[in-house]
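For this view, one protein chain was removed and the others were kept in their places.
The block that comes next holds chain A.
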Amino acid sequence: MTTHHDAGTEFPFAARPAAEAVQHLRRLMADRPMTKVTMPHGGDVWIVHRNQAARQMLSDQRFVREPFRTGEREVPFFVPFPDFLRTTLQFEDPPQHTKLRKLVQKAISPRRVRDMRDSAAAFANQLIDTMITRGGVRNLVAEYAVPLPIEMLSSLLGVPSADREKFERWSSSTLSVAGRTEQEITADMGELAAYMTDLIAKRRAEPHDDLLSSLAHAHERDETLTDAEILPIAFLLIVGGFDNTANFLTTGVLSLLRSDEQRALFMTDPDALAPTAAEEILRHGAFMMGQPVGGGGGLVPFVATQDVIIDGQLITAGEAVSIDPTAANHDPDAVTDPGRFDITRTDNPHLMLSYGLHHCLGAPLARMELQVGMAEIFKRLPNLRLAGEPVVRYDVLTQPMTDLPVTW
């Protein structure tokens, strides 16, 4: 990526201690609302840093994704954008987007997710029981943070318990941009697609109380959804719902293990503090992991259909634009004392799950899993502590932690 700006406000910027990164972002946002960056793939994109400007862009329907979906234009991104993701809901615009999203949203609504909360807590406790039985040093990622979202997601979709192990292998392969050969990924993706197609057919024939059944039987103005419409929805949920949630939960546990003061506060009432703690982890957790933080991130971009001025900056018709949640989450105009990790923060307008038409489809589910996952582990294992340094995989797009050694 390339860009030209004075030292101290450059973007992207190299990793540095978290407190310095917060100061760098402050100078950057005082200097300008957005930066035009040349991505490693797909050319130039405006990356919006300021919180209010980002919200304004995300709620303006003059920014669309059609040119990316049709292939008219390559997605400006860090890696060649995976083809299978370009066929998902994320790349649809209204009215097709509205129709599909509405159907899925009902299944992952705040209300529906509230009803899943007890089973999430019960499953989290089963996982903790197993860790206690095994004893010693446990890998919190593999034994807790990953299985919890997989269980919730597969039960939401309607994947039978017996198949969950293969499902886990296939779904983790969808995100391994590096680390697995292209052939292996293609083979896994093919198997997952075949499996899901078969499951959709079964649910068409005999509906259960799950998301695939409701999508297979959805009627929208006499139209039914085809397999070609349902499959990408399932893929999007698998990609978003599994890996990202596991990352958030691991980040949450680690950030509390790194902050004695906030952990002690959390322990006073984990259930009551979980909702605000979860939002603060989404906003600032990555800065609390004890590792240096860089700037350069942007969510999936849009394309301007006409000239639009956002926060004084002209975005010309045809230009791509994306938001930088790391900066927006530390914008002093939106967040008081943005460098402070405060699990009791009530006004927390972070953009980690984006905003507007394309905000995270699974947001209610991700939040619930993060809240339950955090509360249960610290209630059951109040002496939880690190038993080694976390291992992060930098060769994978989402840079997940693969090992968080803990004991208690």
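Here is the rule we use: a residue touches a chain if its C-beta (ideal position, glycine included) is under 8 Å from a C-beta of that chain, and two chains touch if they have at least 3 such contacts; residues count from 1.
Note that in this section contacts and distances are computed from a predicted model.
Undergrad: Between "2Fe-2S ferredoxin", "Sugar ABC transporter permease", "Phosphate-binding protein" or "Sarcosine oxidase subunit delta", which matches the UniProt record of the unshown chain?
TA: So the chain that does not appear here would be "2Fe-2S ferredoxin", according to UniProt.
Undergrad: Looking at the whole complex, which of A:R16, A:R62 or A:R101 touches the chain that is not displayed?
TA: Missing-chain contact among the listed residues: A:R101.
Undergrad: Among A:R16, A:K36, A:R86 or A:R112, which residue is in touch with the absent chain?
TA: Hidden-chain contact among the options goes to A:R112.
Undergrad: Mind listing the chain A residues that contact the chain we can't see here?
TA: Interface with the chain not displayed, on the chain A side: 55, 58-59, 98, 101-102, 105-106, 109-112, 114, 275, 346-347, 349, 353, 355-357, 359, 363-364, 367.
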